[in-house]
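Other chains dropped; remaining ones untouched in position.
Chain nomenclature is as follows: A and B, assigned in order of appearance, with residue numbering initiated at 1 for each chain independently.
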């Protein structure tokens, strides 16, 4: 719980609901209560009673894996987002905000977040955030979550480009598996950001009793960032798809090469081997002159070698004509 | 037939239309008639007359395989949905609701449903559902149907992830057939949920004489669940498509490996075999010195072995250079 107004700030770590109730009495202008861990439904119930939160919204806080959305209730605006549990990879964690007249309630699944910079700015006496209302604090939180996607996507983008280089060099199934993992992550991020766009659009466009017009301009900036994120994700997804295609092209090229070599060697040496086997037959030349007369020729061996050379050059010529060996040339 | 008001509840199992007519007289505030089995057109006709149902709507109840839709008639609101016949797999079953001023008529194709929890809550005296009107009951039914998709999709999601692991390990055609089966199921679920979204949007947005504004907020929650379902289905579909791609990548990698081994072995040993066959020819050395003089050389055998070794190492070197054997290295 952080309670502040332009004059001062009180940071009050609270461990129980009773303590919260007590401290609410001495609060300053704007109060931010950050709840990490949403496992205990009873605690949430009591917090809900203190602030008059709607039951359906509280249920959404508890049942994580909600889609990002915004809901206007008479007493407060309720916003659900997905943020990442850790800094350099995307592990979805639900982040819910209740924005009331003079308070912001934020719920995270687990401790550890990207709000340290906000806390620092809250402690600086002349920072803008200290002089604005709860809506600006909500903006700061949402902006921090949105911006926390950038380094993750940057890391992914770099990793995908590394994979691209590797696949252009040596197509390897490991790259494909890694690429697949990235595509899954990007899919998850897209599903987290895409509806966020609508949430931010609603915040930017529609009038809400809890958000001042000045702050709406800031939400427009936040919405821009969100569009940029979608752009980055889409580019990365398209790139990943192209790289997968590239891998298949590379694999098929390799297969073609391998088959060409196999075919050339096999089709040349199998006929030659046949000729050699032919003259390795043991027909009894003593029985009749019709039996393998070549074996008794003066230049029989040379004849057989010449025969083989003819066959081999014929086939090589055919392969040359077919453009399978030698420098590539125009086919038509 | 369940008739209730905040004061009490009457559960009246009814087997014929005549009995229904009789019992309608002593009904309480809100009446829920759940008809399992829509085969008998005559019975439906009579029910339709009792409640003044529109003929086209009744036809839609009988002709199952309707698309989810909502239709406003002057006397009632008519909603068609698809639910699953069983709990852990998707077997489509049509579920139709007539929502009137003080009654809810629900039609299922077969007995067995996901409404036991609603019946339990109806029996609890101080449950919310007992104190609300027919519109809240309709919401509870629709919400129960919507929520019943979640465990099915969860099971599918897990099964697909298991398939993913299996395919990454051992690409097997059985996995592809299973994957195909899941894709068909997901396609069916998508077709069942997608129009449901419009139905729920209509219920949330538009004014209906039979739905109070308080209940509309609940339908908004239901609509959220529906969007989440679509998200889950789309994610699962995309994942399934990616896995199928992965399978093909794996299969092509395997093919590449197999062809490489075949090519290496064949292209090395076929030429060697040719040399061996060559010196197995039976040309008659007695006839002339031109016939296979190598056979009579002092080190002829060693020469032939050396020749073979040269050929083999030449080819191995070529394969090494081509990066087909040995540690993978950069190609460019």
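Some observations on this one:
Note that in this section a contact is a pair of C-beta atoms (placed from the backbone, for glycine too) under 8 Å apart; a residue touches a chain by one contact, two chains touch by 3 or more.
Remember, predicted model here, so these are calculated numbers, not experimental data.
Shown chains number 2; the total number of identical copies in the complete complex of this file is 5.
Criterion: only the chains that are shown with their structure count from here on.
Computed from the mean C-alpha positions, the centre of chain A lies at a distance of 23 Å from the centre of chain B. Residues 168, 217-218, 220-221, 224, 227-228, 231, 235, 238-239, 242, 245-246, 249-250, 252-253, 255-256, 259-260, 262-263, 266-267, 270-271, 273-274, 277-278, 280-284, 287-288, 290-292, 322-324, 328-332 of chain B touch chain A in their complex.
Interface of chain A with chain B (complex): residues 56, 59-60, 65-67, 69, 71, 168-170, 172-173, 176-177, 180, 183-184, 187-188, 191, 195, 244, 247-248, 251-252, 254-255, 257-259, 261-262, 265-266, 269-270, 272-273, 276-277, 279-282, 285, 292, 294-302, 304.
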